[in-house]
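Starting off with a structure, shown below.
For this depiction, one protein chain was excluded, whereas all remaining protein chains were kept in their positions.
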Amino acid sequence: MKNSFTDRIFLGLIYALLIIMAFAMLYPFWNSIVISFNVGSDTTRGGITFWPRQFTLENYNVVFQDKRLMTGFLISVLRTVIGTILSIVCTAVFAYGMSKRQLMGRKWYMILCIITMYFSGGLIPSFLINRELGLMDNFWVMIVPNIISVWNMIIFRTFFLELPEGLEESAKIDGCGHWGIFFKIVVPISGPVIATLSLFSAVWHWNDWFTASIYITTEHLLPIQTLLQQILSSNIMSEQMMQTNAAARSHMSQLQNVTTKSLTMSTMLVATIPILLVYPFLQKYFTKGVMIGSIKE
Amino acid sequence: MSFKKTSLLLLVCMLGMSIMLAACGGGGGNDAAKTESKDKAEADSTKPFVLGETPLTFSFYGNYDWYTMNPWGQDPATKWIQENQKVTVQAIQSGGAALQKFNTMIASGQLPDVIWGDRGTDIEKLRKAGKLVALDPYLEKYPNLKKWAGEKTLNMLRSEDGKLYQFPNWYTKRPMGNGGYAVNNKIYKELGSPKLETFDDLYAYLKLVKEKYPDIVPFEVGLLGQGIDFLYAGMAEDRNVGQVSLRAVPQGNELKSLFSDPVYRESMVFANQLFREKLITQDAITQTRDQVKEKVNNGRVAIYGDFDTTVLGTEANSMLRAKDPGSGYTMIWPLHKTGVDPNKVWVNEYDSLGWNVSAITTSAKNPEGIFAYLDWLTGEEGERIIFWGPEGMYWQGTNDKGAPIYTDKYKNEVEERSKLMAIWDTFQWAGNTAFIDGSKAENEMNLPEDKRDWATVSQTAVAWKTSFDATEFGNIQPLPDSDEGMILQRVSDIADKVRAKALFAKDEQEVIALLDKAEQDAQKAGYEKLLKFETQKWQENLKKINGN
Partner (left out) sequence: MKKSTVLSTLAGPGRKSFWFRFSRQLDLQLMVIPAMILILIFSYLPMYGVLMAFQDYDIFQGFLHSPWVGFKHFRMFFEAPEFWNVMRNTFVISALRLLIGFPAPILLALILNEVMHLRFKRIIQTVSYLPHFLSWVIVSGFVASMLATDNGSLNMLLQKLQLVSEPINFLSIPGYFWAILIGTGIWKEIGFSAIVYLAAIAGINPEIYEAASIDGASRFKKMWYITMPGISGVITIFMILAVGDILSAGFEDILLLAKNPVLQDVSDVIDTYVYRVGIRNSLFSYAAAVGLFKSAISVILLTAANMMARKLGRSLW
């Protein structure tokens, strides 16, 4: 009785805390949505909080009229799907191998991997190598160099190391090799970590604007985030204006009025909402007992 | 053991391979480019390139994070150019990472035909490496740049070797600028329209505002507290705002320290007093442009002053007037210390070189054709088309000064026109300030007084008349990778810090103490050496301007 009473207080506190937190996190997003539906010139007067003051769809019309954004959207989807699948499959296999004690050279492999997390040659050498490999202005430049993520490998490996050892013994007796054990036993019970890292990888791919802006010149190969970045950067330039001369200031401020806050928000939302939808879809893999259930089968 | 050896061997191989790769990337392209550029200079025929006869295609890179060129030929103006002049421009976009993009282009030896960006470091680096085409051979063959920019401006743009590599954008021969103080009409009238000329008037007025309207910001100084620098400009004659960002004050033939300058000190003490008494917005340094806009557009400031006054003011003025014709803003003559001649107060500065430049690289197959296009663009016809679109849309015919005569469509289709003009803005690489501003003023003067553009009125009446010609101080700052450049970086950090700290100081003594400390720190960083370097450059400029 006593336990359940403290339990209830405990739960009550948790719910209250979570609701407050959720509000603090939802508001800026909601506000961005509201601003994207408000008339641009009216937005500059401020004071828009929970609901648009002068409703309009104009900001979205502008976005959807821009043909570049639509192809950018398709490219983003394509690279995210292909990039994530390739990366997760390859990295998981890699991590499984790395989790085996009997792997010869395991320690050296690991050290070689970890060094790459901290030492990098910088952009210019990578650029020259990617160019030699024929990846310039090539869709695959957004995928191939990022297939193996050391960071993801380490997480995968940590999860694989936590698996009960007995699990694999039975399979070994059945005559399965490492590959067989991996695909038949390890993958089915690793739902949560695969879901998590797929999400991380997908989010990374979706949000990465930099790779394309360096390597891709053909306009219809640019992902949507690179295009969004162009719009966002045009909005922060006023901060850098101070350092330049008078003529620069006056002409930049003319340019600056082109993209209103409302338009920035609508573009941002169009570019963000698709990837937001991935998480709720993956959440079913986070339910307790996934692992045990599949073992019993 | 053997495993260790193998892995070591592997690493060595990798390193070797990569160094080889580096060799082909960096060194190889260099010599080829150099010889190529020589060929081009010699192949220069005497017959000028005629636009429209031979098709011309070139690639164009704008070296700014924020710059995105609109697609060529998709709007009336560039479509006209494509059809009539047979010019096609392929954009290379910075994609929000201009610095990195620029570096990778150089490292891989794949330069765009035209680079458009700030004068100074990047362009100078390209020139030193022999990657730019000198424009001098073309100057005589094509009329417009020479005519509109003038010999003096071109002299200033010349590099150390005496050649011209930069095609200027928005160069000018007359004053320009957007900065100044704008007074909120409604509040001003309600407070009895007191005299507003000197800093004493300003102080008294701000006090009055604070007392009568506690919710109003008495003095809005804009983004990064730009308006605070106006106080420096008004403290003595012939001081100008640019000296604060230059971090140097001219005295006789020398540039002197900003921090020990008595005029600067006095202005910081005054700024501190206004800030301490909450007469200046307390968010001065940290606010975003949106926050400034919000206050100004709602009429929640009594006096607004920064470098963008005519830009933000126009929008705010029309918004406020729409609700109440008696409200809005009026730009006033810059305020000053008692005894200072108001005609020698400069809150704007301009230089004849304008904003930025286009440079033609040795990768260009037809550099003369590109020059011909830029020269056409900066002339009357090119400017009219890229600024107002092809004839028949927003203008029909010109007056005797070449200014386009606006059509009704221009006056009626404001929204559509603003959108198009914003698109065309991204194609203006050879802006001709004198022609554009002159043409705008011609058209503006034909309108009845209440229909005139607030910005144009404010500019012609006040802003342009209070703009200081700072041409002689152009390009005097050292390149960032030089010793002086490192000093400049440090002095700039010190200056930014002390300016902000002085605002938050609790009394006059602290302001003085902070400035003393800044002077010390700057000297330790090598300020003297920097000032000497800049003095020398400045004197060289003066010689160039005077035509020696």
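The first chain written gets the first letter, and so on, giving A and B; residue counts start at 1 in each chain.
The rule we apply is simple: contacts are C-beta pairs under 8 Å (C-beta built on N, C-alpha and C of every residue); 3 or more make two chains touch, one makes a residue touch a chain.
Keep in mind that what you see is a predicted model, and the values were worked out from it rather than measured.
The chain that is not displayed touches the following shown chains in the complete assembly: A, B. Residue-wise, the contact with the chain that is not shown comes from A:Leu103, picked out of A:Leu103, A:Ala171 or A:Val187. The chain not shown here is touched by just one of A:Ile85, A:Ile147, A:Ala171 or A:Val187, and that residue is A:Ile147. Listed for chain A, the residues touching the missing chain in the whole complex are 3, 6-7, 10-11, 14-15, 17-18, 21-22, 24-26, 28-29, 31-32, 46, 90-91, 93-94, 96-98, 100, 102-122, 124-126, 128-129, 133, 144-145, 147-148, 150-151, 153-155, 158-159, 161-162, 177-179, 182, 191-193, 195-196, 199-200, 203, 207, 232, 235-236, 239, 268, 272, 275-276, 279-280, 283, 285-292. Interface residues of chain B with the unshown chain, by the touch rule above, are 1-4, 10-11, 14-15, 17-19, 21-23, 25-27, 30, 99, 103, 106-107, 121-122, 125, 128-129, 131, 217, 224, 281-283, 285-288, 290-291, 295, 480-481, 485-486, 489-490, 493, 496-497, 499-501, 504, 521, 524-525.
Here is the rule we go by: only the chains that are shown with their structure count from here on.
Inter-chain spacing, taken between the CA centroids of chain A and chain B, is 37 Å. Residues 41, 44-47, 68, 104-105, 108, 112, 123-125, 127-129, 131-132, 209-210, 212-214, 217, 219, 222, 226, 229-239, 242-251, 253-258, 261 of chain A touch chain B in their complex. Considering their complex, residues 3-4, 7, 18, 21-22, 25, 64-68, 71, 92-97, 100-101, 103-104, 107-108, 118, 170, 172, 176-179, 223-224, 226, 242, 245, 289-291, 293-294, 297-298, 307-308, 311, 315, 319, 348-351, 353-356, 422, 425-426, 431, 433, 467, 470, 474 of chain B touch chain A.
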